[in-house]
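Here is subunit A:
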Amino acid sequence: MKYSSQKVAMPYFIAALALFFGQIVFGLIAGLQYLDGTFLFPDLPFNVTRMSHTNLLIVWLLMAFMGAAYYIVPEEAQTELYSPKLALVTFWVFLAAAALTLAGYLFVPYSQLAAMTGDAILPTMGRGYLEQPLPTKIGIVLVALSLLFNVTMTLIKGRKTSLNLILIGSLWGLALLFLPAFYFPDDTVKASYGWWWIVHGWVEGDWELILGALLGFILIKMTGVDREIVEKWLYIIIAMTLMTGIIGIGHHYYYIGAPAYWIWLGSIFSALEPIPFLLLVAFAFKMLLQRRREHPNKAAMLWALATPIVAFLGAGLWGFMITLAPVQYYTHGTNFTAAHGHLAFFGAYAMVSLSIISYAMPLLRGREANSPSAQRWEMTGFWIMVFSMIVITLALTGAGIVTAFLQRSGDNPLGFMQVQDKERVFFWIREFAGLGFFSGLLVYLGSFFISGEYDYASEAKQALSA
Partner candidate 1 sequence: MKTASSAQPLPGDFAIWVFIFAELLVFGVLFSAYALSRMSNAGLFDASQATLNRSYGLVNTLTLVTSSYFVARATRAIRHGRSAACGRWLGGALALGALFLAVKLLEFHDDFSRGITLSTNLFYMFYLSLTFFHFMHVVLGMVILGFVAYRTYAGAYDANRYTGVETGASYWHMVDLVWIILFALIYVLH
Partner candidate 2 sequence: MSSIENRPAGSVAEPQGFLPKPCTAAWAALIGLALFTYRLGAYGSGRLLMGAALCLTLLKGQLVVDYFMGLRSVRPFWRIAMAAYLIVVGGVIAVAYLSA
C-alpha cells in the first residue's frame, strides 16, 4: 500500500466477505428446501431464500469490485484518492441499503414490499437478480455515481495508465448497463431484452473487463512483469470479449419470441465466447513464466492463477455445453444452467474478488504477506471451496441432464415433480458439497485471525535447514 487513502478499501473487503458468508447460508437453506419443500415454510419461502442468495452474491461482488477500485485506482494514478471521506460515506450507505433490502425480503411479503416501495409508480421488481425495490435500485445508481465520481477525479489528477483507464471505463460500463433495470415493459419479449442487457451484458461483457483489469493489476504487482506486456494482453482480451459477447447475447433470444436469425447469430458468436477466457488462462500463465520476482504471498498467487482456469471451466466449458440452440432447446432453465451459473460466477467473479482481497488485505494490514501458517489456512480453504464447488457443479449437471432426457424429450415425457423426485440423489450430493463449501469458507475466514506476518529471515533459515 502506497497511499493512505487506499485504506478505505478495507471496510469494503470485510463487508464483502461477511455478505459472502450470508450468501452461502441462504444457499444451504435453499438446497435443504429442495430436499424438504416444507423446511422453514411459511416463514422463509423458497423464492425468498433464493433471491436472498442471489442478491447477496451480486452485492458482495459489487462490494469487492468497489473495494478493489478504491485500492487500485490511487496506486495506479500515483496520487491519493480524490475523496476518501466520500468513499467511506458511500460504503455505509451501500451497506445500510443492502441490509434494509434484505430485511425487507425476510420480514415483508414480496408483494407488500412492492406496494410499499412504489413499484406501482415505476415497476421494476420481480426479475431475477433485479428483485430489489425501487429505492434500493436508485440507491445502487447513486452509490455507483459516487464511486465513478471519486475514481474519475482521482484519475484526472493523477497518472493515466492503460490499466486504470480499462478499470474505470469498465466501472462506467457496469453502471450504464444497470440502467435497463428501470425499463420493465409489459411486453415480455422486450422485458427479456432489457433484462439480458444487464445480466448477460455484465457477466459476458463488462465484468470480464473488470476481471481482466483486476487480474492484470495483481499479476503486475506479484510477478514484476512490465506493464506494457500486461496491457497488450488486456487489450486483446477486451477485443475478443466484446467481439464475441455482444452478439453472443443472442443465446438468450432463441425461443422467447425474438427474430429467428438470433438462433444462428447467438449460437455462432456465443460459441466463440470461451476464447477470451482461454486467453485469460494463457495470459496468467505467461506472466507466471516471465516473472521477475518471487512474491511471498503464495496464497494470492494461487487465487490469481486458479481464477482464469475455473472461470474457463465454468463460463467457457459449461457455458459452451448449453449455448447452441439445438442443445438449449432441451436444457434451457434446467439445473444444467444452474450448474453453469454456479461454476462461472464462482470461478470468475467470486474468485477474482477473493484474489484481490488476498493480495490487498495483508498490505492494508501493514505487511507484505501473511505468515506462512495463515497462508496455509487460506490455501486449505481455497482447495476445499474449489473442490466443493466442482462437486456442486457436477451434481447439478447430472440433475439437468436427467431433466433433459426424462422431462424434455422422448415419447412419454414425465411430469416436473416426478422428475425432481428421481433427481433427489443429485440434490443430496449438492447439499453435502454445499456443507463442504461452507466448511472451506470457515477455514478461509479463519485464516484472517491467525496473526503474524511473513518473516523473510526465519523462512530462509527454515528453507536452508530443510
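Basically, a residue touches a chain if its C-beta (ideal position, glycine included) is under 8 Å from a C-beta of that chain, and two chains touch if they have at least 3 such contacts; residues count from 1.
The candidates were selected such that all candidates are chains of the complex that A comes from, given by their letters.
Keep in mind the model is a prediction, meaning the values are calculated, not measured.
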Given options 1 or 2, the chain of this complex that touches subunit A: 1
Touching residues on subunit A, where the partner in the complex is candidate 1: 229, 232-233, 236, 239-240, 243-244, 247, 259-261, 264-265, 268, 271-272, 275, 279, 282
